[in-house]
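One chain of protein is taken out of this complex; the other chains stay put.
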Amino acid sequence: MSDQQTKTAIVPTTHSGAAGPYSPGSRKGDILQTAGQLGLPPGAPHLRSADQYPNLATQVLQALDNVTAVLAEAGSGWADVIMVRAHLTDTAHFREFNTLYSEYLATEQGPLPSRTTVYVGLPAGCLVEIDALAVLG
Amino acid sequence: MSDQQTKTAIVPTTHSGAAGPYSPGSRKGDILQTAGQLGLPPGAPHLRSADQYPNLATQVLQALDNVTAVLAEAGSGWADVIMVRAHLTDTAHFREFNTLYSEYLATEQGPLPSRTTVYVGLPAGCLVEIDALAVLG
Partner (left out) sequence: MSDQQTKTAIVPTTHSGAAGPYSPGSRKGDILQTAGQLGLPPGAPHLRSADQYPNLATQVLQALDNVTAVLAEAGSGWADVIMVRAHLTDTAHFREFNTLYSEYLATEQGPLPSRTTVYVGLPAGCLVEIDALAVLG
C-alpha cells in the first residue's frame, strides 16, 4: 500500500443514479467493498420497481451483474472477491439461488469466495441483495 | 503495514461499559471495524432501555454518534469508512433513515461509503444497528 491512501468511490456508468446516500463501491488501499446490490437495474429509478422483476432468477442475475460492474470499474473482478454476503427473503429460494450463483461464477478462475447467506427483509418485491468484499493487488 | 501487527481494542471512554463480550472497535494493521452500534447511549446499562428512545431519529443519530466515537478513538473518521452496514427493523423507516444519514454525513469530505441496508430483528425497542469498516493510513 502507498503511504497516502485515499478513499475512492467506484461508480460504474450504469450506476450513475445511486438509489440512496452511498457509493456503489468504495476502495481504500487494497480493499474494495461494494454496496449491497438489489436485483434491479442500477441507476434507473424509473425502472427500479421490483414489480417489473418478479422472477428470482432475473433478480439474482441482475444483482450479480451489478456487483460485477462495480468490481470491473475498479479494475477488479470476482477472482479478487473473498467474501459475498447474500441476503435472501425466503429459505425456499436457497436451492435455486445456489444453482444460479454457481453457474454465474463457473467461468471464473480460482476458488469461490467465502459466503454468508441469511434471510432478511428487503424493499417490497425485492428477493435478493448481494455485496462483495475484494482485496486488490 | 508493519511486520508485527497487533490487534487493538478501540474503546472510547463513552463506551466503557460494553453491553456484551465484544470490543466497540477492533483494529489490526490498517483495518478498523466497529461493533454494531444500537441507537442507545453506549456504556450506560441503566440508560439503555430502548423504551426511553422510541424515536427513529433519536436512535439513528445516537447510533451514528456511537460509530463516530469509535472511529475518533482510533484516530480515524468517516472519511476512512468504506462500508456501512445498516440494520433496520421496518422498510417504512428507509426514507427517514436515508435523510438522517445523508444529513449526518453531509459535512464529511470525500465520497460516501458503500452501504448495505437490510431489515432484521433487533433487541426489543431497538430500531437501528449500524457498523462500519474503515481502512486507515
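Note that the chains take the letters A and B in the order they are written out, and that residue 1 is the start of every chain.
Going forward, a residue touches a chain if its C-beta (ideal position, glycine included) is under 8 Å from a C-beta of that chain, and two chains touch if they have at least 3 such contacts.
These numbers were taken from a predicted model, which means no experiment stands behind them.
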If the hidden chain were put back, which of B:5, B:55 or B:102 would touch it? B:5
List the residues of chain B that touch the chain left out of this view. 1, 3, 5-9, 20-29, 31-36, 85, 87, 120-124, 129, 131, 133
Against the hidden chain, chain A presents residues 1, 30-31, 79-84, 91, 94, 98, 101-102, 105, 110-120, 133, 135, 137
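In this section, only the chains that are shown with their structure count from here on.
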If CA atoms of chain A are superposed on chain B, the rotation in degrees (nearest 5) amounts to 120
Can you give the whole-Å distance between the Cα centres of chain A and chain B? 22
